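Every protein chain but one is kept in place in this view of the complex.
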Amino acid sequence: MEYQKLFIKINNGLQEFHDLGQVADYIPELGKVNPNKFGVHLTTVDKQHFGFGDANEKFSIQSISKVLALTLAYTLEDENLFKRVGVEPSGTPFNSLFQLEADNGIPRNPFINAGAIVISDVLVSHLKNPKEDFIQFVQQVAENSEISFCERIVASEKSCGFRNMALANLMKSFGNIKNDIDEVMDFYFNLCSIEMTCQELSKTFLFLANHGVCPFTNTIILTPSKTKRINSIMQSCGFYDEAGEFSFKVGLPGKSGVGGGIVAIHPEKYSIAVWSPKLNKKGNSNKGIEFLERFTSETKISIF
Amino acid sequence: MEYQKLFIKINNGLQEFHDLGQVADYIPELGKVNPNKFGVHLTTVDKQHFGFGDANEKFSIQSISKVLALTLAYTLEDENLFKRVGVEPSGTPFNSLFQLEADNGIPRNPFINAGAIVISDVLVSHLKNPKEDFIQFVQQVAENSEISFCERIVASEKSCGFRNMALANLMKSFGNIKNDIDEVMDFYFNLCSIEMTCQELSKTFLFLANHGVCPFTNTIILTPSKTKRINSIMQSCGFYDEAGEFSFKVGLPGKSGVGGGIVAIHPEKYSIAVWSPKLNKKGNSNKGIEFLERFTSETKISIF
Amino acid sequence: MEYQKLFIKINNGLQEFHDLGQVADYIPELGKVNPNKFGVHLTTVDKQHFGFGDANEKFSIQSISKVLALTLAYTLEDENLFKRVGVEPSGTPFNSLFQLEADNGIPRNPFINAGAIVISDVLVSHLKNPKEDFIQFVQQVAENSEISFCERIVASEKSCGFRNMALANLMKSFGNIKNDIDEVMDFYFNLCSIEMTCQELSKTFLFLANHGVCPFTNTIILTPSKTKRINSIMQSCGFYDEAGEFSFKVGLPGKSGVGGGIVAIHPEKYSIAVWSPKLNKKGNSNKGIEFLERFTSETKISIF
Partner (left out) sequence: MEYQKLFIKINNGLQEFHDLGQVADYIPELGKVNPNKFGVHLTTVDKQHFGFGDANEKFSIQSISKVLALTLAYTLEDENLFKRVGVEPSGTPFNSLFQLEADNGIPRNPFINAGAIVISDVLVSHLKNPKEDFIQFVQQVAENSEISFCERIVASEKSCGFRNMALANLMKSFGNIKNDIDEVMDFYFNLCSIEMTCQELSKTFLFLANHGVCPFTNTIILTPSKTKRINSIMQSCGFYDEAGEFSFKVGLPGKSGVGGGIVAIHPEKYSIAVWSPKLNKKGNSNKGIEFLERFTSETKISIF
């Protein structure tokens, strides 16, 4: 297969790539991962699969799951959702309190931590059993009932989640958190603990390349219009304060996580997931971005 | 023609659109324009033209010309250019000194004022007769030798350009302006004074929808890779701190100016220019954005 | 007595003073106070008393008690204390997260909320029964065993203390809170709930005008050097971002609270307490500052 060969070619080229990134260690549990893991998986809208390396090994997808939380919240609240969270890039690190204070407790977008905490609050308001209902939604989109939260990661994040608690309290002081902080934060820390393989991740996100419909099950997850809008938010805000750089180099909407995962979408074509745990200074997978830049350069296609 | 009909349909729908925007008045000369002007022009990569309303009336394209300055500077300096200016959205208003100070005089992107001043400095360094050479470049891209600077606008901008002078001095203090400030700012104020009609604007920017080649003359303006990257910067940064919102609503890379103009690019399809002088609070054409949102909703195609 | 006559004279002059201030209402319980209360009490280092108006009515001294917390913490940690909290004015509102983030969790001074939370943490570390031990210390300085925390105020502050919780969590994320956040914040909210009359307040703070010694009991509270330094911190930082203005107008070191109280010190002469619940926009007693400005103008003496 062409993609398969391309993965091998790019990987060969990356032998000489000196990865100066560092594995995330601010969450103790994440620091334990093998830094040399590397996996890629691409799934096309016509259901073809192309994997490479450690594509079938589970890793913590971390912030990538914020796209799924946004997806569910968007179906529940429609455009009202954006009264409580913006769609603008933040221009500052992902956990900045400064901007949140200046903006009166309205986070810039749903992918910075503050924004995902607001989305968590929305889901806690709507769902009967928030954590159970949400993981069922993810299992449905993933067409995989094994997807689950990771208790160890939850515990690890809680042990050092003081800055996230600060964000939640600040937003509560502005009235932008409606539920009990501890319940919202328990949901949030669980949200960030989901584990998937590259293959699962790529398949799960394929609906965003297919007008909101899972190609495997024909389930409608989102309307075409909302699908475009989530892709747009990923393009603008998916990589913290490196979103412009990713768009400049790779040219696809995508989302990263501090576990070293990245998922990117080529509308009407494919979804691709990469995993390499060492992060650059902006908190995005160093080798993952490099791989994707070479990939879209070689295929000579991007959304631009 | 289909686009022509669509323009009429959308325009009819906009009869009931209550435009709360305000004409830019911080530059005295801009305040004199008729606020009810409205023009649209779309040019396809296969050279078809579709105009509507005041599409053949000149207006001050203002910051839109920053894309052309970036285009020329990018061909002259290649990727080195991005050592002196970033590609990240700013997340703050277009003329903020705060961020520039925090970033040690490196502007976030080439479209905020500070970034365009750096680009002006680059062009002043490279060009023998900077203003003459640049306007010739624009005339070539536009395939129109009548395009010119507007002296009245230049004088008007200089009379109140203290904040831009502050930006230039701050960057000079960080060593990121190489030439004499007055020469650089004279170039910058001229750059912002260019006038075009919607038709001219749409035609001029068509190379960005066509892999860097002017379809009318087959002149290569940029490489395909650089073309994609400029489109990406427009997507991320083309609308000041409303870039995410434009991307969310319209889904195309584009660039606005405080004269009320917007140009947007659908790669491999068309370039579209809209003009409506009343601006929203973020400094972008209020009705222009509304029109484009309805246009991409109706055509059901965007890059996402 | 001269001071007594002066109080009457100034009060007469203030009949025409139109007090545009507002009673603090962000803490529900504080909003219930009678806004027209007005009391003054001055105690000299040679033990003379001069009262006026509602000088014997209890009110919530709020942040004024932070000086007492600092006093005790300073005796326990000496100059080491200032590794965890600065002595610089903040230049920003009293509960700003922005500056705290920029300063890596080290509060500018012990009188902004973040600084008083660090002082609370220090006391929680040192004291066996923090709340009991601290109120005993206050009772000793006040020579009054009736001084106590106010449960209603504590409950009221806790019900809306999300921003303070945000400050505490942010500092914990930087490692500048050592104890459990809930224990520290319980202490902090109690600290802010102490009630005194103007007479009690004036008498309690007299040691700061007397080289650290209570004139009534000859108890040494602080060394002369530390006493000067606390006076200096009050001068620089005692009135949030209005410290310069107070120093400019009144010329004495002092401390205010959102309950409308102010205490000011004239070293080697007297301690004066004023109470008027309506606050100006900076959160300091509006009429209280006016009274003190007229008082030091009339007496023609200040520390400058």
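For reference, chains read A, B and C in written order, and residue numbers begin at 1 within each chain.
Here is the rule we use: contacts are C-beta pairs under 8 Å (C-beta built on N, C-alpha and C of every residue); 3 or more make two chains touch, one makes a residue touch a chain.
In this text, all values refer to a predicted model and were calculated from it rather than measured experimentally.
Participant: List the neighbours, among the chains on screen, of the chain that has been left out.
Facilitator: Within the full complex, the chain left out of view touches B, C.
Participant: Touching the hidden chain in the complete assembly: which of C:108, C:172, C:203 or C:255 does that?
Facilitator: Only one listed residue reaches the unshown chain, and that is C:108.
Participant: Hey, which of C:197, C:247, C:271 or C:284 is the one touching the hidden chain?
Facilitator: Only one listed residue reaches the unshown chain, and that is C:247.
Participant: Footprint of the hidden chain on chain B, which residues?
Facilitator: Touch with the absent chain occurs at residues 96-98, 101-102, 160, 162-163, 165-170, 172-173, 181.
Participant: Could you pull out which residues of chain C are in touch with the chain that's been left out?
Facilitator: Residues 86-92, 99, 108-109, 224-225, 227-229, 231-233, 235-237, 241-245, 247-248, 251, 253, 267, 297, 300, 302-304 of chain C touch the chain that is not shown.
To be clear about the criterion, only the chains that are shown with their structure count from here on.
Participant: Nearest chain to the global Cα centroid?
Facilitator: Of the chains present, the most centrally placed is A.
Participant: Using mean CA coordinates as chain centres, what's the gap between chain B and chain C in Å?
Facilitator: Those two chain centres are 55 Å apart.
Participant: Counting in whole Å, what is the centre-to-centre distance of chain A and chain C, each centre being its mean C-alpha position?
Facilitator: Taking the average C-alpha coordinate of chain A and of chain C, the gap between them is 48 Å.
Participant: Two or more other chains in contact with one residue: find those residues in chain C.
Facilitator: In chain C, no residue touches at least two other chains, as defined above.
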